[in-house]
Structures are given as structure tokens and as C-alpha cells.
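With one protein chain held back, the other chains of the complex are shown just where they sit.
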Amino acid sequence: MRERLYHVLESQQFDRELLDHLCALTTRFREVGKTTEGALAMKRRHVGKRAALYFTQVSTRTLNSFRAACQVLGMDWLEISDPNTSSEVKGESPIDSVATFASYADAIIMRSKLPGLAKQAAEYFDRERPFRPWHTAHVVNGGSGQDQHPTQALLDIYTLYRAFRERGGIEGKTIAMVGDLKRGRTVRSLAYLMRHYPDVRLIFVSPPAFQMEEDIKAFLQKHNIPFEETEDLDAAVNVADAVYMTRVQDDLDKEKGATPIFFQERHLKILGPHAIVMHPLPRREELDPACDHDPRIKIWRQERNGMWMRAAVLDYLLKENDPLEGMREVA
Amino acid sequence: MRERLYHVLESQQFDRELLDHLCALTTRFREVGKTTEGALAMKRRHVGKRAALYFTQVSTRTLNSFRAACQVLGMDWLEISDPNTSSEVKGESPIDSVATFASYADAIIMRSKLPGLAKQAAEYFDRERPFRPWHTAHVVNGGSGQDQHPTQALLDIYTLYRAFRERGGIEGKTIAMVGDLKRGRTVRSLAYLMRHYPDVRLIFVSPPAFQMEEDIKAFLQKHNIPFEETEDLDAAVNVADAVYMTRVQDDLDKEKGATPIFFQERHLKILGPHAIVMHPLPRREELDPACDHDPRIKIWRQERNGMWMRAAVLDYLLKENDPLEGMREVA
Partner (left out) sequence: MRERLYHVLESQQFDRELLDHLCALTTRFREVGKTTEGALAMKRRHVGKRAALYFTQVSTRTLNSFRAACQVLGMDWLEISDPNTSSEVKGESPIDSVATFASYADAIIMRSKLPGLAKQAAEYFDRERPFRPWHTAHVVNGGSGQDQHPTQALLDIYTLYRAFRERGGIEGKTIAMVGDLKRGRTVRSLAYLMRHYPDVRLIFVSPPAFQMEEDIKAFLQKHNIPFEETEDLDAAVNVADAVYMTRVQDDLDKEKGATPIFFQERHLKILGPHAIVMHPLPRREELDPACDHDPRIKIWRQERNGMWMRAAVLDYLLKENDPLEGMREVA
């Protein structure tokens, strides 16, 4: 059997087997959590274990999503959620700060402004573990700086997986990614995962100044994943199975003269009957709230999937035995 | 049977039956909570349910009171307690921010600087629920902006209810409200509830510049609740069954030349032997701490009632069956 992941740092770590496994586990948790009895059973899965939520870069929604995931699994958690309260300000090295915090924890979820700190911490723990056997924290990248945001990519995959589960799965689907593709961490992470789903076709819809970066395009070419680039949202909506909207990063963007690419009520008419629209939230004007009642707009389901997928990831890392063992497969 | 309240937004929503019901439930919780066994039983009442504490307007004591209420009921909770960490700063609409946060929650307790946001959120959830069946959060106004502070009014009612339970209840009592009545949310909310207790008489004691507003006075007149206005605290203390002190809002008030109206040790001598003194806290000089040892000063009991009443409110909202069912009535 394949080796288990010890840390979750970037989406390149996932293969198809693990993606399918985590999706099945997420579905199982959602199902079990519907009854009080099931929710209580899940709350016994990791009682006595403890997560350390190291959020020196603030992200209220990701933090709350991980808190909720801990609650689902019955885990305790500690947190650092204010950059100014961190011991870093006392001249401590970031690694000492992380190691201190992790010394009470079974897993540390990290979101820091320091580039690469999650990876650096994982390497540090791997190196130190032989010397301090109780220092066993699994590192989960909670979306650090310019790094990836792998648990966001996983919940996006899960949202696609659920939407297409009765239509042959993600394979063969056309996925439009829309907005600021240049800096959007979520679409970059998601693009990496597309190689695990045969015959997927990508449409990148963005103003010229915000096109997908060359590294991703090179990656796609290497793995023979077809993609096209356009500014024409209507054309993309017309053919896509999934439209993944992303947020315009800040007001500066508008000043740069980029023509805004907004999904509006009129697009619902040209969107395919089985197609879906996603957005990692928060949104600005790029996705009109007037669309929210349409069942093809999956943004609120996607948001809630975050809690379940993060619970699945923590469960996978912390459970020594196969997490699905003894649980009926329902995917 | 009457329809259950789905959201708790303002004190006008409560009728006498519901007030009595919540008071009885609060007493029951207090009684049961005295033993370890009882406390554990209560902690099983809502295990697996989750509250979202949305406090973008900071209020440490109300926040802690709701946290404690969740603990009493065995509920999990998430929180946003720093206005600067809210996603609102990223250009997200407040309703999106609230909806995101509530997507993991069974109830959302809201305290925002934005006027009317709690009510707006309740309307939004009512409208959206048919489209997103898991989005079922009950909204509780936690004291937003210039809005009301209904759970404070409820704990005040409970404090009066307990104090007068062997003296015929709140009905027929004389209640003096003292201090800044113009801007004091608590006295305004409490005044609205007085219509449910026959023969109550109110005395408003304040400097002329801080008199009760016309809307409340019109309301009282409409419901034939007698009230008088005065600056004479001594006279009011002399006849009142309850003296409700409120905080001078800020130092500016003093500069406005208002004669301060302070409850001091000498007032204990003219206070009736069965009368009580209340204060929503925090206090400044308007209620001398030297009075605290007198058993008629109920401020610390009132404070602690906050936890029990808030637990009762959450229990009422979240329990499908009658919350008192199977519990011996002890009120």
C-alpha cells in the first residue's frame, strides 16, 4: 500500500487515488453528520487530539472552517489569530514560534505571511522528530502568502466531484476559470489537480493583464491538458460544464483599465442545464447575488464543503488506520 | 398552539406567555446546573449544534455571556470578534459575510455597527432557506448599534421576575429608571416589555437633557402605563420597588453640565426593605461599589442571569420540542 502523506503542503502532493479517497471520506462525513447520533459518533473520532491554528495571516473564513472541522471531529484546538500577538514580535525566530505552538498539538494549520513557512516547518518537524518523539505535529498549509491553498483546491475538487457524480465524474468536462488568473491562488492550485482527470478541457477567461501565468500553462502542456485563453465570458459559459469565478483582487485593478468580466443574471440563460458555477468567496461584483437562487450556482454548497473536506483531511492525517474502515462507502 | 419565534430581533416580539416561558426555563436551567449531574445533562441538550458569534461590534461581556450559554448547552461555536478581521474589509457585502459565517451554524448571534443588519440577515435567511435547506440559522440580535438589545431586556425581566416572585410578580410594581434614558438601549427595551405586566408604574429619573424619548412615552401612553419624569432620585428611591441605574455614556456628558444622578450609600437607607437595585454594567460613578454588599443590590446576580437567560433563549430557538418537556417546572 502507498505511503500516507504526513503533511499537506501543496496540491502537487495529491494523486488520483488520494483525491478519490478524500472525496469519499467527505461524502461519508456529510452523510453521517446529518443525524445527531452520527454527529456524536464523529465527535468521538479524535477526542483528546489537538490542532494548533497558526493564523498570523488573518483569514476569518478559513480559520472558522478549520475550527468547525475540529468540532466535527471532536478535537480541541489552540489558536494564534492575531499577527501582533505572536511571539514573533519578541525577536523569536518563526520556527521557534511554530515549534512552541506545535508542542501541544497533533496538527498545526498554518497561514503566515512569510513565504514557504509551512513547508519550512514541515521539514523542521521531520528533522527534529527523532530527537523529540512527542513533537509529531502534521503540518497543513492553510493558504500561506503566495503559496498554494491546497485545502481550498480539495474542496473545489469535491464540489466538482459531487456535481458530476452522476454524469461520469470530472473527467471529460470543460471547466472555465474566470477573473484574475494571474494572482488567483485557488485557480492555480486547481489547475494542477486537473492532470488527474482525463480529457478535461480548460478555458481561461481574463483580461489580458490578468492571464494565467506561464508556469501553469507549461505544466498543462506537459500533461497534454488542452486549454484556451479568451476574454469572452459568454462563449465560455455557453460550453462550460463548470464556471469557476474568482474575485477581482482590489480596486487598483479597475484603474488598470481591465474590462470587468462579470457573471450576471443573463448568463444563467446561456449556462447549460447541468453546468455549475463556483466561486471561492468572498466575491465583489463579479458574481451577481441575484443569481444565487439558481440551483446551478453552487457557491454556498462549495463554502460548506470546506468544513467537511477539512475534517476529512485532518481525519486522514490523524487516523492511523484507514479512515473509511468500518464506515459504509456511500460515495 | 402559538407559532414559535424563529429569530430574536427586538423586545416587541415577546408576549407575556413567552416571557413567562423563558423565565421558567431560565430558573430550571439555574436549578439543574447546580449539580454536576445536572450540568452534564444540560451539556447533552445541544451537542453537535453550532452557534456563530458575529461580533464585528466588540462587546466583551455580551460575547462571553453567549459563549458561556453555548457551553451550558454543550454547543460548539465559531466567532468573528474583531471588526478588522472580518471579510467585510475585502469588499464583500455584509450579507455575504454573514451568510458565509452562518453556513456552518444553527444560530447566529449578531452585533454589528451596521444599523439593522440583524433584521436584514433574518429576512435574507427566511428568503433563501427554500433554496438552501441547510442554511437554517436562527438570528439573535446581540445588541447591534442603535438597535435594541433584546437578550439584555430578557435578563432584566428575569431579574425582576425572580426578585418579586414571592411578592405577586412584576405586576403592580413601581420601577424607577435612572440616568441617560435618552440613549440607553436597555431602559428603552425594558420599557417596551412593561406593557405585559398590569399596573406597573414607571418613574424616569434623569437630567432634562437625557430624558426618555417621545416614542417610548407615546408607547406607554397608548398602553395606559403611568409614568412620571423627575430629577429627584431620592424621591424615586423612596417609593420604587426596583431602581434601574444606567451608565453615563461618556465624559462629554459631564461637560454638558448635567447634574449627575448617583446612587450612593445614603440611598440604601431610604430604599424599601424589599426593593432592589439593578444596573446593566459596566458602571462608572453612578452606583457606588460600597453599596454592593447590600443584598438588595442585584447587579451581580443580574449579570450572572445573563448566561442562564441566553442559554434559555438558544434552547428555545433550537429545541424542536417544548424545551420544558420532561423537566419539572420549578418557577
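Brief remarks follow.
Here the chain labels run A and B in written order, and each chain numbers its own residues starting at 1.
The rule is short, and it goes like this: a residue touches a chain if its C-beta (ideal position, glycine included) is under 8 Å from a C-beta of that chain, and two chains touch if they have at least 3 such contacts.
Bear in mind the structure is a predicted one, so any value in this text is a computation, not a measurement.
Among A:D96, A:E171, A:D232 or A:E265, the one in contact with the hidden chain is A:D96. Among B:T36, B:N224 or B:T259, only B:T36 touches the chain left out of the display.
Checked against the full complex, the candidates B:R4, B:R61 or B:H223 give a single residue touching the omitted chain, namely B:R61. Residue positions on chain A in contact with the hidden chain: 47-48, 50, 52, 76, 78-80, 82, 84-87, 90-93, 95-97, 99-101, 103-104, 128, 131-132, 134-135, in rising order. What chain B contributes to its contact with the hidden chain is residues 36, 39-40, 43, 58, 60-61, 64-65, 67-68, 71, 81-82, 247, 250-251, 281-284, 289, 292-293, 295, 300-301, 303-304, 307.
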